[in-house]
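A single protein chain has been omitted; all remaining protein chains appear in their positions.
Chain naming follows the written order as A, B and C, and within any one chain the residues start at number 1.
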Amino acid sequence: MAEVLSVEDLLDAYRTMKTIREFEDRVHVEFAKGGIPGFVHLYAGEEASATGVGLQLRNDDQLASNHRGHGHCIAKGVEVKGMMAEIYGKKTGTCHGKGGSMHIADLDAGMMGANGIVGGGPPLACGAALAAKMKGTGGLAVVFCGDGASNQGTTFEAMNLATVWKLPVVFVFENNGYAEATDARFSVSCKDIADRAIGFGMPGQIVDGHDFFAVHDAFETAAARARAGDGPSLLEHKLDRFFGHFEGDNQNYRPKDEVKRLREDICCIKRFAAEVTNSHGVSAEQLNEIDEEIAVLIDDAVAFAENSPEPGPEDLMTDVYINY
Amino acid sequence: MAEVLSVEDLLDAYRTMKTIREFEDRVHVEFAKGGIPGFVHLYAGEEASATGVGLQLRNDDQLASNHRGHGHCIAKGVEVKGMMAEIYGKKTGTCHGKGGSMHIADLDAGMMGANGIVGGGPPLACGAALAAKMKGTGGLAVVFCGDGASNQGTTFEAMNLATVWKLPVVFVFENNGYAEATDARFSVSCKDIADRAIGFGMPGQIVDGHDFFAVHDAFETAAARARAGDGPSLLEHKLDRFFGHFEGDNQNYRPKDEVKRLREDICCIKRFAAEVTNSHGVSAEQLNEIDEEIAVLIDDAVAFAENSPEPGPEDLMTDVYINY
Amino acid sequence: MARRITYMQAINEALDQEMARDESVIIMGEDVVGGSGSDGEMDAWGGVLGVTKGLYGKYGDRIMDTPISEAGFVGAAVGAATAGMRPVCELMFIDFVGVCFDQIYNQAAKFRYMFGGKAETPVVIRTMIGAGFRAAAQHSQCLYPMFTAVPGLKVVVPSSPYDVKGLLIQAIRDNDPVIFCEHKVLYTMEGDVPEESYTIPFGEANVVREGDDITIIALGRMVHQALAAATTLAKDGISCEVIDPRTTSPFDEDTILESIENTGRAVIVDEATPRCNMATDISALIGRKAFGDLKAPIEMVTAPHTPVPFNGTLEDLYIPSPAAIEAAVRQTVEYA
Partner (left out) sequence: MARRITYMQAINEALDQEMARDESVIIMGEDVVGGSGSDGEMDAWGGVLGVTKGLYGKYGDRIMDTPISEAGFVGAAVGAATAGMRPVCELMFIDFVGVCFDQIYNQAAKFRYMFGGKAETPVVIRTMIGAGFRAAAQHSQCLYPMFTAVPGLKVVVPSSPYDVKGLLIQAIRDNDPVIFCEHKVLYTMEGDVPEESYTIPFGEANVVREGDDITIIALGRMVHQALAAATTLAKDGISCEVIDPRTTSPFDEDTILESIENTGRAVIVDEATPRCNMATDISALIGRKAFGDLKAPIEMVTAPHTPVPFNGTLEDLYIPSPAAIEAAVRQTVEYA
C-alpha cells in the first residue's frame, strides 16, 4: 500500500516540480538569447517522473542520469545555482565549468552524473547498487533512461546483471516517445518497454509519467523491493517532453501543435496542483508562495551564473588525475 | 505443418551429424596428442542443432557462428579437409592457416565466420539479412549463440534491430547450460532465454536441441517467416556439450559423470538413428555405410592436414587489405 | 563545373552521386532520415546536423534510421558489406565508438586476414570528430589515432569541401573498411567543388602550401590553423610548407620525407591528445627515415593530455591554435 503523503511532502513535491519547470523554461529563454553554449536538452514536461522518484531517495542513494539530466539533478537535491553556473560554463558551477549541461554531477548529493553517452548510466548504477549492497547500507541506485536508451546494449546488460547479482537498483525508462527525431514506436521492438522486464527476471510496470502519484506509488514498491534485498525493478514512465530534443531542434517530426496540446492538456504540474488543492488539503496560496520563491531562486541563479567568473588557463590541465 | 523429410534428407542429416561428431572426437584426440595448437572448442553433443538448421539453408543463406563453430561450418557445407587443415594452421586450410579453429569462415559457402568474440555474430547476421532483404533474394541469415552470448549487449541490440528493420534472420540460442564454467541458471536472469523474445517483438520457442526433428520443425517455421518477409524469430535449443569448454578444461564445475550420462542417455545421434531406423524407412546398413565413409573422410582430413605445408614468411604481411 | 559549396554539402553530394551510381550503396544511422515512426515529417533531420538531408526523398528505403544501438547497426553494416552491399554507416560522434568498437577493429578490420584473404568488407563509417562546439568531453574527441593503429582499417581525415567529396567517393568505392572522420567545425566551410563525381586516391598527401624553411604537417581542421600560422610567419620571412596527409592509413610517407629533405625542420599539428597520436606517429617516422636531414627537433602541437573541457575559454585553449603553431615553428626555425 502506498504511504500517505503529508502536506509537507506534497509541497516539497510541488516545489521540486516547479523548480525544474522554471529552471528549464528559463534555460530555454537564455539559450535563445545566446547566453548558454553547447548542447542543452531540457526536461520540461517530465517533472513528475524525477520528482516522484527523487522525493523517496535518501541522500546516500545514488542516481545515474542521462543527457536530459537537469530535472534528475534538482530532484536529487543538487543546488540550482551551481547547476545554472555549470550550464553557463562558469567556475562556480557544480563541475567548475568543465562539464556543462551534459555532465552535471554531484557525488556528495548522490548524483552520479548526467551522461553524454546514451546507455552510459545503467552499468554505473549497477555499480553504485553493488556498493550499497556490499556495505549493507540499505541504500539503492536508480537510473533514468530514455526510450532510445532502452535499445542500447549496455542497458540490457545492466538489467541482466542487476538480477544476476540481485542488486538494489531501479531502472526507470522515461518514454517520451522520441529519441532525437525517431519515434519510440519505430525504435522499440516490443509494445511497451515494460515488456522487457520478464526477459530480465524482474517486475516491470507501466506508469503514467504525468501523474506524480502514480510515479510515487510505483517507485515506492520498487524501492522497497530494492532495499529489502529482493533485487531490481523496471518502471516505464510514459510521458512527454515540452521542448525539442535539444535547444535548436525545430521538431518537424512532431505533429504540429503536439506540444501546445500537451502543455495545455496533460501538464503534470497543472494536474498535480489541481489534485492537491482539490483533495489533499493544500491551498492555492501555499502553491503561489512557492511559485514566488522559485521565481526569485531562478532569477538569482541566472544572475549568479552570469556574474560568475570563467575558469582560466590555470584550470585547463588540473583534475585529470588525483595523484599526478 | 512440418515438411515430410525424404529418406535422402534423413541420410543427409545423419551424415552431417555423424561427420560433426567424428570430426570433433578426432580433434579431441589429436589435440591431446599435441598436434593442434591454440584454443579449441568442440561441438560434440550438439549436432542435432546445427544439422536441423543447416539442412534447410540455401547456399546463399548466411550463417554467423561463434567460437564453437565446427559443427555450424560442417552443417553449412564447408569442406572438412580445409577445416581440419585450418585447425592445424596449415596453408591448405580454409583460411590458409591464418585463422584457426576460432575463425573458420567460408563466405562462398555462406559461412560468415566462427567468432572469437562472444556476441560478435548477431549484428553481423543482421547485416547479412539486410543484404538479402535489399536484394530481394528470399535469403535469410541465421546466427548461433550460446547461453553465455545471450547476455551480451550486442546480441540484444541485434534482436531489437532485426525486428525494427523486419529482417529475415533467425537467432538460435544453443543453451548448453554453461558459458565456460558458469551455469546458465546463474548468468541468464530469466527462466528461459526464449522469455526474451517478447521484449524484442518476435516469436520465441524452446526446442529440444537433442531432437533433430524438433529442431528441424521449429526452424522450418522460423525460416518460412523470415523468407516471407515477416521478420526474425528466436529459438532456444536446449542441449549439452560432451567435452569441456575448450580442450584442456577439467570440467570440475560439472557434476561427476554428467558427461558420461549424457553420452549414454541423450546422445542426439543415437536417438536419431533409433528413430529413423524404427519408423522412417531407413536401414541400419545405410547408416553403417555412412559411418564407414565418414571414418575415411576424417582419416583423410587428418592426413591431409598433417601433410600440408605451413604458411611461410611471405604470408605474414598479405591479406590485410584488398587494395594496398 | 566547380561552385562554392560547404563541406557538409559536399558530403551530401558525394553520397547522392554514389547512391545514384551504385545500387548497393546504402546508408544507415541514427536519424540519418529522422522522423521514422512518427506522425510528423519524414526526413525530418537528415542526421543530427543535417548532412544526409534530402537523400531519403531520392533513395527511400536505401537510407535507414536505426535504434540507438551502435554495436547492432555498425555490426549490421559490416555484415551487409561482407554480403555484397556497400553500406555507409553513420556513427554520429566518434566519441560513441566505445559502444561499438569491437565490430570495427575485431570484425571488419580483421576479416580479410583471419579468413585467409577471402573476405571483402567495403563498409564506410562516417563520423564526426573534433572540438570547438562547446560539446564537452564526450562529443568533441579526435580519436582517429586509435583507428590508425588498427591493421585492416583505412582512415580518412578530410580538411576541405573539395577533399571531403573526392575522398568520400573514394571511400565508398574502396573495398576495405574505411573510417571517415568529418570535422564538425568544418561543416560550414565553403570551397570550390566540382559538380561532377571525382575521387581522390588514398595515401596521397596534399601540399597545401609550399615553403622552404619548415614543414608543417597538419590534419583535418588543423590544416587551417597551420595555414593561418603560415600566413603570419610569412610576414616575418619564415616560409612554411604545409602538408595535409588526408589519410592517416594508408599514409603517404614520401611527400613528407621529400619536404623534410628540403626544409630539414618539421612541426606536426594534431588535435588529438598527445600520447600515441598522429603527431608522435609521424614524428617517429621522420626521425627514423629522415634523421640525416633534420636540423632541429620535431615539435608537436597537440591538445593537452586532458578531456575536452566544456567552458569556451578552456576549450579554445585546448585546441591547437595558430599562435601555438607559430610559436612552435619559431622555436624550431631558431634551433641551432
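To be clear about the criterion, a contact is a pair of C-beta atoms (placed from the backbone, for glycine too) under 8 Å apart; a residue touches a chain by one contact, two chains touch by 3 or more.
Note that the coordinates shown come from a computational prediction; the quantities given were computed from them, not determined experimentally.
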item	value
Touching partners, among the displayed chains, of the absent chain	A, B, C
Residue in contact with the excluded chain [from B:119, B:139, B:168 or B:232]	B:119
Identified contact with the non-displayed chain, of B:53, B:179, B:268 or B:302	B:179
Among A:54, A:69 or A:97, the residue in touch with the chain that has been omitted	A:97
Residue of C:89, C:200, C:279 or C:329 touching the missing chain in the full complex	C:279
Footprint left on subunit C by the chain that the document does not show	71, 95-106, 109-110, 113-114, 136-138, 145-146, 148-152, 248-249, 251, 272-273, 275-281, 283-285, 287-289, 291, 294, 296-300, 304-307, 309-310
Missing-chain contacts mapped onto subunit B	37-39, 89-90, 95, 97-100, 102-103, 115-119, 148-149, 151-154, 178-189, 251-256, 258, 310-313, 315-317, 320
Hidden partner interface residues of subunit A, rising order	62, 64, 93-99, 103, 105-108, 112-113, 115-117, 120, 122-128, 130-132, 134-135, 141, 153-154, 157-158, 160-161, 164-165, 318-324
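By definition in this document, only the chains that are shown with their structure count from here on.
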item	value
Central chain (distance from its CA mean to the mean of all protein CA atoms)	C
Centroid spacing, where centroids are CA-atom means, of subunit A and subunit C in whole angstrom	36
Approximate Å spacing (C-alpha centroids) for the pair subunit A, subunit B	45
For subunit A, residues that touch 2 or more chains besides their own	151-154, 186-189
Subunit C: positions in contact with at least two other chains	66-67, 69, 71-72, 99
